[in-house]
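Below is one structure; the comments refer to it alone.
Shown here: the complex without one of its protein chains, the others still in place.
Now for subunit A:
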Amino acid sequence: MSSATTTRPATAAPHPEAVRAPGKRPARRPGAALWALPPVAALALVFLYPLALVVWQSFSPEDGGHSTAPYAQVLAETSFRDALVTTVGIAAGATAGAVVLGSLLALIIAFVPFPGGRAFARFIDVFLSFPSFLITLALLFLYGTVGIANGLWSDVTGAASGPFDFLHTPWGVLLAEVTYFTPFVMRPLLAAFAQLETGQLEAAASLGARPARIVRTVILPEALPQLAAGGALVLVMCLNEFGIVLFTGAKGVVTLPVLVYTKAILDGDYTGACVVAVVNIALSVALYALYRYVMARTAAGGHRRAAA
């Protein structure tokens, strides 16, 4: 038997204070656009003009004129297709690794009190300022053929060489990129976790939710925008990463940025380099646009559902 009683009519009128009119912006003052001119001019000079030159050069075959022939030629090369696959594969793998590892570490730092946790959180900020090759160098000291790990192995077993020999492979590049880019996921996540209301976590726990369920159903969904932003940033940065690949010395790992370097500096094929560079830029922009589209749809979906 139910003891429930309704005492108030459950009207469905939206609360006037709670519903905002999305997309409404205050009217702009006339002449305000003039303030945008200096930064736009500076941007055009230092960024858009060189970018336009690269695009223009990519349509300029060495035998003169302008055509799409350089694209047809470069896109038909096996080395380009291999570099494209390698770039996307490593970027996707490194992003997945950084998102998983970054989420775990951020959860631990934010919600599991341990001595030195604050210092560790501050170190994340410092870590973001490190150059990427530094991480690769550190990994070389650790796992290089004459690194600490192999040295210890040799000392213990008496073997002439150690078992760690992966830094010059795609796995080495992947490890270095995951190590370097994980803090880029952690930083926005830590900021999101700091905004989470403790009361929500306590209410969830008192309702019977164990920690894993709270993470899965409360914490991560609320931090999803920041997680997506961090992941998208890492994905784009991984696509364009050059220093890590160069410093691992992985000869068999040719990514698009490495291919640009090879064509421009080693082969003297500037047009081919510009074609690869344009493809690389297009890839980055397309991924960023996809990220924005998905996030906008998610937010708009939420608003539509909310307004329904």
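Assume contacts are C-beta pairs under 8 Å (C-beta built on N, C-alpha and C of every residue); 3 or more make two chains touch, one makes a residue touch a chain; residues count from 1.
Note that contacts and distances are computed from a predicted model.
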Among "Cytochrome C oxidase subunit I", "ABC transporter ATP-binding protein", "Formate dehydrogenase FDH3 subunit beta" or "NAD(P)/FAD-dependent oxidoreductase", UniProt-listed name of the chain not shown: "ABC transporter ATP-binding protein"
Among A:Glu62, A:Asp125, A:Asp155 or A:Glu197, residue touching the chain not depicted: A:Glu197
Which residue of A:Ala83, A:Val218 or A:Ala273 touches the chain not shown here: A:Val218
Absent chain, residues of subunit A that touch it: 1-12, 14-15, 17-19, 197, 199-200, 202-210, 213, 217-218, 221-222, 224, 302, 305-306, 308
